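Sending over a structure as structure tokens; questions will come in a sec.
Left out: one protein chain. Kept in place: all the others.
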Amino acid sequence: MNIIEIVFYVFALIIIVSAMGVVFSHKLMYSAFSLLFTFFGVAGIYVLLNADFLAVVQIMIYVGGILVLIIFGIMLTTKVTDVESISGSTGKLIYLSSAIVSAILFLVLVYMFNTSNWNVYTTPYRETTLDMLGNALLTKYVLTFFMAAILLLVAFIGAAFIAKKGK
Amino acid sequence: MESNFILELLGNNIWAYLITAAIPLVFVVVYALVAILGELKIASWVQDRLGPMRTGPWGIIQPVAEVVKLLQKEDITPRNANKPLFNTAPFVVFTGSFAAFAVIPYSSKFIPADINLGVFYIFAVSSFTVIAILMGGWASNNKYSVLGAVRSASQMISYEIPTSLSIIAIAALSNTLSVSGIINSQSGWFWNWNLLGGQGSAIKYLFIPFLLVLFIVYFVGSLAEANRTPFDIPEGESEIVGGYHTEYSSMKFAMFYFAEYANMYVVSAMITIMFLGGWNSPFGDFMNSPIWQAFWFIAKAMSFVFVQLWLRWTLPRVRVDQLMHICWKVMLPAAFVSLIGISLLGVIK
Amino acid sequence: MSEIRDVAIDLGNVHTEHMKLNVGPQHPSTHGVLRLMVELEGEIVVDVVPHIGYLHRCFEKVCEQNTYTQIVPYVDRMDYVNSMNNELPYVIGVEKLLGITVSERIEAIRVICAELDRIASHEIAVATFGMDAGAFTPFLYLFRDREKILWVLEKLSGSRLLYNYIRIGGLMRDVYPTFKDDLRDIIKTVRETNAEINNLLNDNKIFVERCANIGILPPDVAINYGASGPMLRASGVRHDLRRVDPYSIYNKLDFEVCVGTGTMGTVGDSWDRNWVRMLEMEQSLRIIEQAMEMITDSSEDVRAGIPKRIAPKGELYSRAENPKGELGFYIVGDGKAKPQRVKGRSPCYVNLSIIPEISKGYMFADLIIILGSIDIVLGEIDR
Amino acid sequence: MIPVGLNHFLILSAILFSLGIFGIATRKNAIMILMSIELILNSANINFVAFSKFNGFNIDGQIAALFVIILAAAEVAIALAIVLNIYQNYKHIDVDEIDNLKE
Amino acid sequence: MLPNEIFDKLKIEFGEEIISLNEDPGYEPSIKVEPTNLVDIMLFLRDEEGLEFDYPSCLSGVDLGANLGVVYNLYSMKRAHKITIKVEVPKEAPDVPSCELVWRSFDWHEREAYDLLGINFVGHHNLTRILLPDDWEGHPLRKDYVQPDYFHGMKVPY
Partner (left out) sequence: MGLLDRLDNPYDVGDNIFLGTVEDVLNWGRSKSDWYMTFGLACCAIEFMAVNAAHFDFMRFGCIPRPSPRQTDFIIISGTVTLKMAERIKRLYEQMAEPKYVISMGSCSNSGGPYWENGYHVLKGVDRIIPVDVYIPGCPPRPEAFMDGMVQLQSKINHQAIFRKRKEMRPEDIAAIDQRQIELKKLRAEYEAYRIEHLDLTGVDNVAK
């Protein structure tokens, strides 16, 4: 087992355990902080996949932005002094049935992945994808890029508006 | 990698990586001790007094005594606190601060990890600190802690925006995001530093105002990100007692303490990398051997640590809304304008 | 404590539930053992309820059990940062009851002591105010100067803080030979340091932004609440007992009554209150300079006038201008050696009661600033 | 053990995906659902990046992942604003109880 | 305005409720009034042209043996004159109308007098203990007050 594999399994373990923590934990705050480790693990997986820029962006936006927003959201909508904020779960029947559904989904996906004949060919190690990303964003995907920028702007203005309107 | 002499010496094996990782750790510990002493002594110097005098000659081993003391303090976890998160937060905060040290260079021959996204990476891992502070503050189950944590988080994520703009501007100027690339683009005499326009023809001097604005924006933003005065609202004693670490004691408190000082060095090192030529000697090739480079880099960074300590004992604290006002209505437009100016300079060059 | 509800977070106009925050009695910026129940909406203060009495030392009961002379040390302990000013109205009151007058020289020494202590008190006020705003260094500079004043008072009375120097009908002892030189030295140092403090603190942009337009106290509210001292004068009311109801030798001295002018913001804001204190220090120095000239004859025995038996009959309300405001003593004597009733009307007690009025709608950090600008001393509030 | 290849990453993402689906199905709290959606988006991103790497370093996959991250940021901002608004009106954020439009 | 003029003015307005004027040497000039209509008297003192006692100096409760007294020291900033108003109530039923709405300053002063002397200010919006703990027993400034031996398990006398 070489170092890449060890690192992969470590990160995979982190992701799976923390994602289970997110889903199964009964306290909202535990879920939120488990999400931190999930995001961190995904960033590690990106590094393994030679997507260094994406890894950094993952940490920056997911951890520094989205997670903080989610935690703020939790703090605003639950009693903060009450440490035991329960995330609220549905009844046993739904619990069981959704477990079965997602297990089936998982099995179908795995079956598909294993049976599909992916067109896999690897290229030599590339240190950075930054220049390629930059070139692609400003040439081939420039319209999408601008659309994304406008989308973000509109989303944030909208978010501010919606949050402000209450009361 | 040519920028890590340990890898050259020992080859590409696990021991080399371990040693590479250990050096910053040792550096952080030694630096934190120096900075704690520096804080006490600079405070005393500013305030016309002596400071610690009874621990070793002129009190220079005072930080050691403090560490010894903190090690044996009782470790209190308040009964109503959320124990798992309360106990995890100090480690996360220290991880976040220490992770940044992976890309902070010491000299051209030793950068622990010379990755291509160096400055961007430093910036990203600082968000761990935000989460950890929220974690610790919330888990303490103390209103002062929650207030401090929320203030701290909102302050840090707000100030990330102007500082990231200045990072982007510097990246545009140096055509790279890697630490070694940015520093190498400033090699030579001190007028090649990014603060003075980087390398290039005399037309760069026209753009110095933009760079100065960026420098100030980055410096002020970094003060806010490291929770230093005048932006030490999250731990403003006079309002919210100790802020997010009110309930922490013993070594867990020491980790917050260490992380704060480590953050101070990280932001100072970033300023050095981005504006002051990093490890380059100010005088061209004079005193520019790898050993001297380490001296120059640490000296430049420590001088900014000194400025932060100095400011702490000079300025009052701003208020939360004033802090946001400064960020969104003053620094952000200034940073945008400067970014456009610098991009123009990049195009001309 | 069932009223503790949600923590609210300031997020623009998002209205969240109110949070009750308990500030004190042990809190770094409550200047002692004051406790404030603050109701916050986000960071905005909705309501403040001060809870006092954590330092209630039974002054009035103690007075009823002690003779008139024995009360003087307890009076010292009321406002422990300016004991001389506390002694003055009490001693003047008892002297009025007894019908004795003291010589101008003794009065001059008393006035010098009182003004020195006024400077010391204002220095503490400005210093702790700066500390509330987060500036720690002015605190140390001002305390360094205060030490000099304490040395002089210590040379006079033998004590550093609580002097028991002004006695009914005289003084504890005469001034020492180099007294005037020391005073000149103090005057010089205080002027120098105050200039430095103006640079470091009062004209600091951050400090001005923190204090200006914060905690505005309109003059009519101030008068109705009975505010006094710098708190009242900062609202633009030219009311100083040393001028409007002169006692001792103040009517022979030339000094200005400093009022707030709203230099940096509105009249009566926190910055003005602090600035009035800075100006008053200068006026006190002027008073000391003039009173120094009145101490000429050194042959007089300052203890000669102290009566052997003090058992007045009568009652009066004796008041004087304390650094914090109008300090009054309502003394009822029934012809015995111990007073029937001594009530202290402490300026801080009255000034503090205004805080719910002037701090609503400001942010929590402003509340600390407002509290600092009032300059309270808990020993006097709780007595 | 099989060397780490494309399938490893795909299965990892499948696990994350089904966990996210499970979370959405079983939780009532709106923020909890948001977090589960984040898990699903992350699993999709892993797929994108993995395909990008194992298809001869095709950068398009990474670009798609980048846009997904942008989308996630916008989505969380809007969703949390809505959640806050709901909270102010209902004093809770239980999605099963918010059915005023039905009546 | 001199104390006797103030007294005359009050006498004209309120008649029997104004009891006496004390101008003995050694005493500050004081006017003794009945407590029944105190708030009106105070309002008159505050608002009447020529009196205008706008500044409340002090409020003291006094234990006079059989009676409890309340002493109001008033000052006028506009006219620069002062007067003392006195009220006496029996110890068994120490009810005095509250003047906290006339001068807001008396809010805390009245609470203090209630706390230390047990004078009941009728109409005060929040007449609770201010200096002593809420569960303290007795009013310490009364002459017949005896120190408790224990408070919350702590020994009080030396």
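By written order: A, B, C, D and E. Residues from 1 in each chain.
By definition in this document, contacts are C-beta pairs under 8 Å (C-beta built on N, C-alpha and C of every residue); 3 or more make two chains touch, one makes a residue touch a chain.
Since the structure is predicted, the reported quantities are computational estimates derived from the model, not experimental observations.
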Chain not shown, its touching partners among those shown: B, C, E
Touching the absent chain when the full complex is considered, from C:Gln26, C:Thr101, C:Asn198 or C:Thr263: C:Gln26
Absent-chain contact - pick from C:Tyr141, C:Tyr317, C:Tyr349 or C:Phe364: C:Tyr141
Touch criterion as defined above, residue of B:Ser249, B:Thr314 or B:Ser343 at the omitted chain: B:Ser249
Contact set of subunit B toward the excluded chain (per top definition): 40, 43-44, 47-55, 59, 62, 64-76, 78-81, 141-144, 237, 241-242, 245-250, 253
Hidden partner chain, residues of subunit C it touches: 1-2, 4, 22-28, 32-33, 53-58, 61-62, 65, 73-74, 77, 80-81, 124, 139-141, 143-144, 146-147, 150, 160-162, 378-379, 382
Interface residues of subunit E (partner: the chain not displayed): 131-133, 140, 145, 147-148, 151-152, 154-158
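As a working rule, only the chains that are shown with their structure count from here on.
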Centroid comparison with subunit D (C-alpha atoms), farthest chain: E
Central chain (distance from its CA mean to the mean of all protein CA atoms): B
Chain whose mean Cα position lies farthest from subunit A: E
Separation of mean Cα positions, subunit E and subunit C [Å, integer]: 25
Centre-of-Cα separation between subunit E and subunit D, whole angstrom: 71
Junction residues of subunit D - those touching two or more other chains: 84, 88
Junction residues of subunit A - those touching two or more other chains: 53, 57, 65, 72, 75-76, 80-81, 160, 163, 166-167
Residues on subunit B engaged by subunit A in the complex (per definition of touch): 80-82, 84-85, 88, 92, 115-117, 120-121, 123-128, 130-131, 134-135, 138-139, 141, 143, 146, 150, 153, 157, 160, 177
Subunit E to subunit C touching residues, read off their complex: 24-28, 54-58, 60-63, 71, 73, 77, 80, 84, 103-105, 107-109, 112, 116, 129-133, 140-141, 143, 145
Subunit A-touching residues of subunit D, taken from the complex the two chains share: 1, 3-12, 14-23, 25-29, 31-32, 34-36, 38-39, 42, 45-46, 49-57, 59-60, 62-63, 65-67, 69-78, 80-85, 87-89, 93-94, 96
